[in-house]
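With one protein chain held back, the other chains of the complex are shown just where they sit.
We just call them A and B in the order they show up, numbering each chain from 1.
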Amino acid sequence: MTTAPTHSACTSTDRPVLVSVHNLKKHFDLGRQQCVYAVNGVSFDIYEGETLGLVGESGCGKSTTGRSVLGLYDPTAGHVTFRGQNIHEVKGHARRRLLRDMQMIFQDPYASLNPRASVFDLIAEPLDIHGMYPDAREKAQRVGMLLEEVGLNASFARRYPHEFSGGQRQRIGIARALALEPAFIVADEPISALDVSIQAQIVQLLQRLQRERKLTFLFIAHDLSMVQYVSDRVGVMYMGYMAELAGSHELYHNPLHPYTQALLSAIPIPDPQIQRQRTSHVLHGELPSPLAPTTGCAFRSRCPRAMAVCQSEAPVWREHAAGHFAACHALDTDGSHS
Amino acid sequence: MKKYILQRFVLMLGTIFIIATLTFVLMHLIPGTPFDQERQTSAAVQDNLRAFYKLDQSLPVQYLHYLKAIITFDYGPSISNPDTSVNTLLARGFPVSFELGLIALVVATLSGIAAGTVAALRHNRLIDRAVMAVAVVGISIPNFVLATLLIQELSVSLGWFPAATWRTPWHKVLPVIALAVTPMAILARITRSSMLDVLTQDYMTMARAKGLSPWRIVIRHGLRNALLPVVTLLGTLAASILTGTFVIEKIFAIPGMGRYFVDSISTRDYPVIMGTTVFYSAILVFMLFLVDIAYGLLDPRIALHRKGQS
Partner (left out) sequence: MNSHATSQEAPVITNDMFEAAPPDPQAVAHVLRPSVSYWRNAWWRLRSNPAAIIGLAFLIMLIVMAALAPMLSAWSVTAQDLKSQNMPPSSLHWFGTDDLGRDIFVRTWYGARISLFVGFMAALIDFAIGVTYGGYSGYKGGKTDIFMMRILEVLYGLPYLLVVILLMVVMGPSLLTIIIALTITGWISMARLVRGQVLQLKNQEYVTAARSFGAGTAHIIRRHLLPNSMGPILVQMTLTVPTAIFAEAFLSFLGLGVQAPYASWGVMANDALGVILSGDWWQLFFPALFISLTMFAFNVVGDGLQDALDPRLGQNK
């Protein structure tokens, strides 16, 4: 990915698929006949070297998807493959080896670091678990290198997390994620908890790391403009379903799904004259509950283009333009008319 | 709520059952007890025992008979005094012990909660520190130590109170004090910390902002919520007061069940030991049950337990 916000349209032919998600479902059983339907069948591929953004409202299932991709949750249905291997079928030693290539950066820089551990222990922990660098001096060198790579002084290793600011802690978390030399990183809202000025620094750090180490990112966030800046392709989730997936530029300039259109119209533009002239698509209607699965399309209760078929049949995920996917009955009828 | 009470009740029965079984097993598996046929005891005693405990029958029959006896509160003959039964001893001694324990419990509860509340309201001032200092001392001095000290100072040296027996109210002062001090101190500490937690909550500030009188705030809003952890403690406190009566009655020569129990320990009068253990255990378990119900009544979350959200 380049630093300038221009993006090539997704090319499904020239880069290999690193992670593939097939019809992933994740339901949480709360007991007493209650169940949270967090993820209800999403499918997408992530290509080597790209940054795939995942956006949606709070509670749409993007974090759950991210953690399921990593193997932190066992899926209720569907599967995830990494370099062609189903990550849930692999067990034991091979599974640990596989999981080394997939790491995570967490949202809360305060909660994701053990307050009683020194920075050195925190970063060295993945190394210890996998038995890498048994020699103490080499380990210390490695930790020092990782700290410098994320822009921190190597002497910070002796300190404790509570002595650092939010941005610095997030850097520590990134250093920890890099310790095992992963190929793929899931960034679960890595900047949401930070001040805006620090956000830019962290994003630049991530971009630099991606360039230097050829990393692949799944970037989960709810800040739409940031996701556009950072991602090659973007997926939009709603109530556990994927509504639309397209190249970053294409999605923001030609959104097809009514939900995406409403989302994008809500992004404020920092020019008052232009902003005043925009019409925003305010959504009306009832929010469905994640405890009770809806029939048909999950968005129909708020969709301005809802039709009769939306209540009875779930929309089909299909490619409407090159590399541009969406699931919407209205689009299907549009397509068949054009 | 009803389900909750039922659960607790079943738990109570189960516990009593376990204790009875435990007692039975211990008594029969250990050699040298009178239930062991080889032991030499007088013929009268043997006859009594055999008749009551059905010793010539098989073990399972003995067990069932034992359970039945327990349920009907029939605890058999005493060994040291073959003419009296455990029941007689219980009937004679338990009312005394109960009175002692009850008075001590009431005194401890009222003064402990009051002291704790006052300490919380005057947080970090002199009275708070004084109450807490006394409380720490109170939980550190074992009740039998306190009892002997009280006798030594207030009875022998100063002659203010009588040292023994249980006849007049004047006789009751020292034993009750000895028994009540530790629970009082524990209650004071818990009440204080619980009240402090509650007083700093936002809803208390809200009550004050609404202009409610301080008295009403403390009692209505503060105490009711603060008392929850205290109520849960009452069960264990009742247990410690009960076991406390053993030593207190021994020291003050009070003719209660506790003293018979202690004597039976020295004379190895097993039926008395067993019967008293089971009887007292049942009482304690019942008290815990009452505490559970009280807690269920006080904590609205339990009452609403079944209404969906938890």
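The criterion applied here is as follows: contacts are C-beta pairs under 8 Å (C-beta built on N, C-alpha and C of every residue); 3 or more make two chains touch, one makes a residue touch a chain.
Just so it is clear, the model here is predicted, and its values are computed rather than measured.
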Quick one: jot down which shown chains the absent chain touches.
-> A, B
Looking at B:67, B:139, B:173 or B:231, which makes contact with the chain not pictured?
-> B:139
Would you mind spotting which of B:11, B:154 or B:173 touches the chain that isn't drawn?
-> B:11
Listed residues A:112, A:210 or A:231, member touching the removed chain = A:112
Pick from B:19, B:105, B:174 or B:223: which residue touches the chain that isn't shown?
-> B:19
Which of these touches the unseen chain: A:168, A:199, A:216 or A:248?
-> A:168
Could you please point out the chain A residues that touch the chain left off the display?
-> 70, 72, 96, 99-100, 103-104, 106, 108, 111-118, 125-126, 129-130, 151-153, 156, 158-160, 163, 168, 171, 173, 176, 179-180, 201, 272
Against the chain that's been left off, what residues of chain B make contact? List them.
-> 11-12, 14-15, 18-19, 22-23, 26-27, 30, 33, 136-137, 139-142, 144-145, 148-149, 151-152, 156, 163, 193, 196-197, 200, 239-240, 242-243, 246-247, 250-251, 262, 265-266, 268, 270, 273, 277, 280-281, 284-285, 288
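Convention: only the chains that are shown with their structure count from here on.
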Taking each chain's centre as the mean position of its Cα atoms, how many Å separate chain A from chain B?
-> 59
